[in-house]
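Just passing along the structure, written as structure tokens.
One protein chain omitted, others in place.
The block that comes next holds chain A.
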């Protein structure tokens, strides 16, 4: 299988502290890779580098055959989308959030299409006009994840997106990510501490003290 991401001899250092040490790994197109390891081991830093939110101190990341620094950052981040652990919702209404991916691509907001996506996470169309203050924590994460997925990315990076959610919300979020991986071939890189998620993972990579184990 073809590699969509290749990480070569990656180091990351902040204030004299070495956070990532010589990480080398390949991610196959369409795979579902789970990153595990203790808190503070460097998993999130690695994900942020892969999402082009921060630069590595040295080493390189190749995406689709090209160094990620050679891409226009906005184009790269639309293709490799990063979902945060505790997302914030923008603006006043849910629409402000679900419209954002359209604004990014200079496209008209499509209410019908968005309603279909909302249905996938068990939310009705009426949520579009809801105030962001009227949605629960679990609903917030589901809506935030849709912002990443409405325009399907090639790689989805999820950084502990199910942490703090109740069982029902966890299932909805997991099913959504699984669906995009199985049905649409989206490559998924997942950071998690959840035992059930680790147990069901098809491929895991362990990071400890900034090193791959």
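Everything below uses one rule, namely that a residue touches a chain if its C-beta (ideal position, glycine included) is under 8 Å from a C-beta of that chain, and two chains touch if they have at least 3 such contacts; residues count from 1.
The definition used in the following text is that contacts and distances are computed from a predicted model.
The complex includes a chain that is not drawn, and of the options "Cytochrome c oxidase subunit 1", "ANTAR domain-containing protein", "Iron export ABC transporter permease subunit FetB" or "NADH-quinone oxidoreductase subunit K" the UniProt name matching it is "Iron export ABC transporter permease subunit FetB". Touch with the chain that is not drawn comes from one residue among A:43, A:147, A:170 or A:190, which is A:147. Touch with the chain omitted from the figure is made, among A:101, A:138 or A:210, by A:101.
Looking at A:88, A:112 or A:133, the residue that reaches the missing chain in the full complex is A:88.
Remark: the omitted chain is touched by one listed residue; of A:25, A:53 or A:201 this is A:53.
Taking the whole complex into account, chain A touches the unshown chain at residues 51-55, 69, 73-75, 77-78, 81-84, 87-88, 90-91, 100-101, 103-105, 144, 147-148.
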